[in-house]
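This report concerns only the one structure given below.
Removed: one protein chain of the complex. Kept in place: all other protein chains.
Labels A, B and C are assigned to the chains in the order they are written; within every chain, residues are numbered from 1.
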């Protein structure tokens, strides 16, 4: 198996899916000649032509909105938002259209669409490029949301998302594009949507995380081991569907849980994880579930982002707090 | 004290605030000659002139976006979204601009703005008019969110929101416009943002709700009394700031809690309430906190909305489930 | 007013049918007598159906809806340029006759507005997108649809309807700009009916015409008298021909007038000047076409009365067919939301319906 970083895994997945299914069409800003600002689509226009890898004008609303129409015509569009933060410009199309068209048309126009969008901190971007908006989309009924934390999952979940008949928002961690590297099977495979991954086993406490926060969680768990705490890390992989079985089982085993995410605290998806755990495994809980998140402030200027994005130290402190509660 | 319905309370509040502060300017679709599609601004254009009550073109983005500029010029804009559902068209301006301008400009351009927006079910509207999107906005750092459940609070919170230097999203329950009627002081008063209201006292279980769901909760609590359950109803009034003291105290007293809201379950604001309660009052909890919400599906056609919006019966069943857990 | 010999204009509306019912000298209509009579029939059906639905709504038997009243020539004239089964209609919510032209039925409309969501499901072969409540949100869809059809080798044209109000939304701009870039086979049919609820066009834009906007996207725009069936049809036929030939989009602004309320919840007496309404009623597109058809001897009061009775019957049949269906139940909340529902949604469905997961 080849070791790939996440952007390589995504690129190779897109290529093989496009090869497999000629209904697939990519659209987005700077994805053609430039190969995407992070090179996720590098070489694809050369290979599949300008008709299937389409440079779009600078307007997120119509990048997503025209994808709705492309899907109605029978194609499988994969629009790219250059950054998830600019998905807000397309929010009405995602929330009001993509997520509802199947329902509205009573099945006549399903939306087999994947919206790809990078996000996430600690890469020194300008304002609004790093924000973790996943909770806002998780509250949109009709969407599914994938947030891979490994290169292997990036490929397997992206293939699954493309083949899934429902619309999927596929969030890619900017920091992971180069830094997350792991073994990725060359052959065709999918990772089913809705199945969490136990990234690390442990008995005392389970950290629930997704996307690049899983890496932080794993490091903190490692350090906690030195303090005598056996900490598991559960990578949700997808927020919708949410793997409540895995949440229940991990909590039943550990009795204590901590959620870690890059998004702001209030109404972040961590709240849903907490609510689900206490619904599913209330009687197993030995302490309040902790949350280590960004504060309730906008993503800041790069010079202070290390105070904003949950760090290994803050997660470790969170582990201690839950363990000592 | 006069008994007013909610739309009357809002209208009279807007009038007295505009009288008090000539920097206030209202802008929105159909708010002038027509007085707003629900008559919330009836008579205000006649009284304050076309320069202060401005009929806007049909574009939510620029209704909110120009309000940002009006605020930069020193005015106090009160944009109206005809329906909260169409706030999605302005999401980038609310999330990316209104909520961040004070931070971005490091205090040079605060946003003393109130965005008014009706929403809520059981009024037989067409698609997208009833959706409860509050959780999406609660995840936007920099905003405050008010959701009154009584006519008195509508006036008192709206005055407080207008005078608050931070931007406030003010959500008004469509069903309450005519049906929620109570005593509203004629004189000037404010209800502070961030202070929940104990709408009903009780010892066995506390229902946490906001906006029109409070009315449903009160009715269910009444019925539960007949079954021997003493049920309190805590009206949050504002989601941001969140009154965690009130949540802690109510849970400490009752030991059991149930959240009720019109929005969809997953990543709804109920999750934040659950997470906060278990953080603040874990050791008082005698049973898992329940959630009675809409299912994770888009707001449906009017003929089946009674199955979608939490009903008195479903809340009552929720009470029983938590009590029996 | 411009005449058939002038080039398409964005300032002076194309006019082919004078208010006295005479056709512009030299204009040979593309509609033959049979087609013309079918258009006439569709306009009368629309008017009669509006009235029937309005009264059903007042009796509480129908939900809130918007009539076509006054805009029949704009909708029918444009739709009659399409070929059913080949071309596509992307509606807003006020274009029922265009949907019917494509194979949608009165019964489904009534079903939908009495509360059965299946009424918004277009049967296979009916090339229509669902009603769109979010103003202008359908325009990006129309462009994507047109682009996608062409991508797959079709020569279909897509007509997208929207209003003067919807024109102000960002979606309209983004969609038109993309359409120009991709030379998408789409006809943007802007029905300027004077109002967006209570907002007059004068508060919607300072532009002299909406049609002029097309130049800013690199394709032609044309202003037409929207109460003139022939003018609307003529302009749309040319636009559809351009679309099929791969020449790209066209924007047509059809100036018409909303003779009724915005919808059944609206009270236009609050904001419409009665004298203005009187003047506009005198320009009713149905009356104008009647004068023309009578003048040519294609109809007379007897034949019109017979037709009216036939339409009444058709409407009654539809009303009866739409009634007595099963009341939708809680499963309706869930069906078609997801093709593969998440387990949580399956559980919610089972809780709501009592059915197994």
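Couple of notes before you dig in:
In this section, contacts are C-beta pairs under 8 Å (C-beta built on N, C-alpha and C of every residue); 3 or more make two chains touch, one makes a residue touch a chain.
This is a predicted model, so every value here is computed, not measured.
Although one chain is not drawn, the whole complex shows that of B:53, B:240 or B:322 it is B:240 that touches it. Only one residue from C:212, C:283, C:298 or C:321 touches the chain missing from this view: C:212. Considering the whole complex, the residue from A:26, A:40, A:59 or A:101 that touches the absent chain is A:59.
When the full complex is taken into account, the listed residue touching the unshown chain is B:105, out of B:19, B:105 or B:306. Within the entire complex, the positions of subunit B that touch the omitted partner chain are 25, 51, 56-57, 59, 61-62, 64-75, 77, 92-93, 96-97, 101-110, 141-142, 144, 164-166, 194, 240-242, 244. Seen across the whole complex, the unshown chain contacts subunit A at 29-30, 32-35, 37, 55, 57-61, 85-86, 89, 124-129, 265-266, 295-298, 300-304, 307-308.
Where subunit C meets the omitted chain, the residues involved are 168-174, 177, 180-181, 183, 203-208, 210, 212-213, 215-219, 248.
Here is the rule we go by: only the chains that are shown with their structure count from here on.
With each centre defined as the average position of its C-alpha atoms, the distance from subunit B to subunit C rounds to 36 Å.
Here the CA centre of subunit A is 30 Å from the CA centre of subunit B. Work out the mean CA point of subunit A and of subunit C, and you get 41 Å between them. Touching of two or more other chains is recorded for residues 85-86, 89, 127-128, 266, 295-298 of subunit B. Multi-chain contact residues of subunit C, defined as those touching 2 or more other chains: 117, 134, 170-171, 337, 342, 344.
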